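All protein chains but one are shown in place.
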Amino acid sequence: MRKVCIVVGSRANYSSIKSAMLEIRNHPDLELQLVVGASAVLDRYGAAAEIIARDGFEAAARVYMLIEGENPTTMAKSTGLGLLELPTVFDKLAPDVVLTVGDRFETMATTLAAAYMNIPLAHTMGGEVSGNIDEVIRHAVTKFANLHFPACSEARDRIIRMGERPDAVHLVGCPRIDLVAEIVAKHQNAPASDLFEEGVGGEFDLNKPFIMISQHPVTSEYGSGEMQINETLLAAQKIGLPALVFWPNSDAGSEDVARGIRKFREHHDDSRMHFFKNLPTETYIRLMMRTSCIVGNSSSAIREGAFIGTPAVNVGSRQDMRQRGTNIIDTDYDRHRIADAISQRLEHGRFASEPIYGDGGAGKRIAQILAHCSLSVQKRMTY
Amino acid sequence: MRKVCIVVGSRANYSSIKSAMLEIRNHPDLELQLVVGASAVLDRYGAAAEIIARDGFEAAARVYMLIEGENPTTMAKSTGLGLLELPTVFDKLAPDVVLTVGDRFETMATTLAAAYMNIPLAHTMGGEVSGNIDEVIRHAVTKFANLHFPACSEARDRIIRMGERPDAVHLVGCPRIDLVAEIVAKHQNAPASDLFEEGVGGEFDLNKPFIMISQHPVTSEYGSGEMQINETLLAAQKIGLPALVFWPNSDAGSEDVARGIRKFREHHDDSRMHFFKNLPTETYIRLMMRTSCIVGNSSSAIREGAFIGTPAVNVGSRQDMRQRGTNIIDTDYDRHRIADAISQRLEHGRFASEPIYGDGGAGKRIAQILAHCSLSVQKRMTY
Amino acid sequence: MRKVCIVVGSRANYSSIKSAMLEIRNHPDLELQLVVGASAVLDRYGAAAEIIARDGFEAAARVYMLIEGENPTTMAKSTGLGLLELPTVFDKLAPDVVLTVGDRFETMATTLAAAYMNIPLAHTMGGEVSGNIDEVIRHAVTKFANLHFPACSEARDRIIRMGERPDAVHLVGCPRIDLVAEIVAKHQNAPASDLFEEGVGGEFDLNKPFIMISQHPVTSEYGSGEMQINETLLAAQKIGLPALVFWPNSDAGSEDVARGIRKFREHHDDSRMHFFKNLPTETYIRLMMRTSCIVGNSSSAIREGAFIGTPAVNVGSRQDMRQRGTNIIDTDYDRHRIADAISQRLEHGRFASEPIYGDGGAGKRIAQILAHCSLSVQKRMTY
Partner (left out) sequence: MRKVCIVVGSRANYSSIKSAMLEIRNHPDLELQLVVGASAVLDRYGAAAEIIARDGFEAAARVYMLIEGENPTTMAKSTGLGLLELPTVFDKLAPDVVLTVGDRFETMATTLAAAYMNIPLAHTMGGEVSGNIDEVIRHAVTKFANLHFPACSEARDRIIRMGERPDAVHLVGCPRIDLVAEIVAKHQNAPASDLFEEGVGGEFDLNKPFIMISQHPVTSEYGSGEMQINETLLAAQKIGLPALVFWPNSDAGSEDVARGIRKFREHHDDSRMHFFKNLPTETYIRLMMRTSCIVGNSSSAIREGAFIGTPAVNVGSRQDMRQRGTNIIDTDYDRHRIADAISQRLEHGRFASEPIYGDGGAGKRIAQILAHCSLSVQKRMTY
């Protein structure tokens, strides 16, 4: 019975790994050891821990590792704090393998703790190119990982080119698309009446055209967040459609973006804007199924967007070089060019589904491989 | 005036970067910001901080980051502690670039602190392949670094193949060889009379054949250190030559190796063995110039050994795949095979110098590049 | 020139020491070294750091030490983090004396850092009895302090009875009353027109009767915060006057209290309630000068209330045994008894000023003593 330890650090993290968690828990040869930490245990980041518990997963440990401040210094120190905390957890749980997700600061802490403690490390969503500190973290985690679960073929190829052994690299798709596929199937023709249950602000008819705005800080452009979101909000205003606006994640600079949103609301009419903090994945995907256009720099526009066929405008450098479908149009931080791009998308309408990031079976594949592969902390470059 | 911050974390670290420190300090367009930390500030690891001060370098900060325990858990946590401490230092010094050395746990902490704080990162000795957790740390640091200073051509090629931009990769040689070249020149015909001033134990004629034993823990083989060093010591005993024995570094498992040495001394005649903790680089190199054979798993046998031409037996996996000269013969942890390998080296005698890891000009090249290159935290994979 | 280091950890902390900071900065024999940390550097706790900067004080260091979570575990760990951070600051500043304020978790971290580092420690507001973990922290700090600045005579007597040398105990009054005295003088007949500039919610005529509600979590009653605030809010509703409601401080359990407020707003009419996060001290005192009654468990009702003469209802155990004036009436967590007590206060109206906690000259006295007293880390019990 192999013990697979997963550290879930945020609400987004959770939906990126949930289907794998389910499959691992249900696999006869695997035992799931769940650790919930970082922003996932904090109310003001959506209390993912409670959602996870409601979904029937029991946490073996809760780890508080976020040092308040939301600037580059506290982000580095939070990683340090995570690295003081996680070894205690791994000592206690003695996992056979640690499965880490993506590219966040708690991913790095999880990775280093496992590596120093000689615990084999598996990694989902490696090999992707995006820009931002996320990308360097992601590639660094690849260099530590003993088992790779890339989400798309380009990512797989990139991991192998980086010197990882091909037999340790398994193209499985993104587990988050597993959830998306389920939701899309379930809500194909469902009504939208409940979609304003969360959030605050104006409400409008979700059967008519509306846009979604989801824009996060770019850590390598720390200090520009307020200007960046402002351009997007002004563009949206110019288009004139009602809008759903999402508060930023907790990366360094999030306070700048949040301030930008607050100031916009103080100086402009926000009666046709509705504001969300964190939404259940299901609600979010249902909104992506309906929106006329998603604008900002969220990876969801590219990843889930490709599967769903959501028209999307990607702003700025945060998603640079991420593999995209035809639903994406790129632009820089300029209200006019953003508005133009939105107009183009509105003209086109919905796109056909492109399963670039998975076909719905990622979780099952990950569990199968974890159950049967050989595990070792020894690794060698292939060149 | 560019501010270049260097974090020196151990005595070995110091001699790997000293010549670059000198050239940076003396460069009209550069300012050296020296941080001394980890084992470099601790008496029982050779008090490198004092040596550095005597060499005329002033430390802008001292950082205590070693949590006692010397096991995998405390090694991970020490990295975490470093990551809590170093951002404070970088906040205060506001360097234009951080130059980090090699592949140790403080290298990782330095790297992450710089990366999160959007400070461009330069890295020496990247791209080498060795086995052990050192290797994965080294490659992970490469993925964070914005500027690469590999020591040998194979390492340069490997860094580029890993997706780094060729114009950010500068083959400069190893700064440690700069020191070695100076020492070799100075002591070509010097007497050995002072070489027993440090250390404890038996003394013998260093003009006659003797061997050197320098064997460190292999972190991925945690728990085997006592057996490993024991095999080497038994092999040396069988050869019958007097021996210089070096205590291990502070990696996880060092207590195992140290215990192996202590037990050997309790149960065998150690009257023709002399024990060193840390030696000045100069003394160490002079001993490498004289020894009939160096045995163990120290990288010095391969790197400095190639330049000096020292006959060497490399034991076990710690240096696997590191580029070697003809002076090296490899063996596994077996007293008989180690003894056979030593015999072969004794028969051959000294080798010709092979400047695989540098020609003595690394420090000067590094300073030149740091002074004139463009610096940015933005980086992109080449594929 | 004596260097006096003060660590300001919250907005309340700042107003408790500001007048001493001014006098120390202006004293010819003293140099002020200001450290801003804990919640004082965080936007969501009122960004005291920015207010301090606007007041013309330059921070020698900023320290992030709050681990998110707001539960007993993170509160303990935040103290630990403070104790990892503050020694670095004290190493750099090398103060002759550290002056610490009151009884919060950062007070404890400041105290321990100074004590271990052999820096003489002065302490304001010691010797008071209040209930809650604040009290034990306060007395423990007294046992570490080398110089005591109690605010009232009972506190002075208590410090001496605890075994402190009488010549190290100086009754100076509370520096916060210095500010209050200034504000009261300035605003005796000022209009109230600007008092709704901050906060959110309903607005009403502040020249007519209104009540103030300020209730914080009681750390030793962790888990009951939601019930406690609910009783108070229901009592206020029953009275029927408009109310100013203050969000709780960041002690363990603050999330409970905040949830209680949020739920009350969801289920009751809050149109005649106005909600404040953190107010400038001046605004707060001006409100205390006007309110018909302050309700809750804030120490301000007792301390500033005595000086101003504000009618007050103190709820629950948080202020047990704190020396009170005639303006206070005590009650437990029961909506009916709280409502009765408010009614009694409304009947009485304003009280005469009682300067129990100071006469406006505390800061000047503290600076004088710090400039001229002998400083030593040696201390002995008197019995």
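Structure notes:
Which chain is which? They are A, B and C, in the order written, and residues in each are numbered from 1.
In this text, a contact is a pair of C-beta atoms (placed from the backbone, for glycine too) under 8 Å apart; a residue touches a chain by one contact, two chains touch by 3 or more.
The structure presented is a predicted model; accordingly, all values stated were derived computationally and were not measured.
Interface note: of C:V129, C:L234, C:I329 or C:L346, the residue touching the hidden chain in the full complex is C:V129. One of B:L32, B:A48 or B:L66 touches the chain omitted from the figure, and that residue is B:L66. Of C:I17, C:A40 or C:L112, it is C:L112 that touches the chain left out of the display.
Within the complete assembly, residues 72-73, 75-77, 79-88, 91, 105, 108-109, 112-113, 115-118, 129, 131, 133, 135-137, 139-144, 158, 161-163, 219-220, 222, 252, 320-321, 377-381, 383 of chain C touch the chain that is not shown.
Not every partner is drawn; the one left out touches chain B at residues 41-44, 64-69, 73-74, 77, 81, 255. Where chain A meets the chain that is not shown, the touching residues are 81, 84-85, 88, 92.
Quick note on the criterion: only the chains that are shown with their structure count from here on.
Ranking every chain by how far its Cα centroid lies from the centroid of chain B, the top place goes to C.
A separation of 39 Å divides the Cα centre of chain A from that of chain B.
Inter-chain spacing, taken between the CA centroids of chain B and chain C, is 53 Å. In chain C, the residues that touch at least two other chains are 81.
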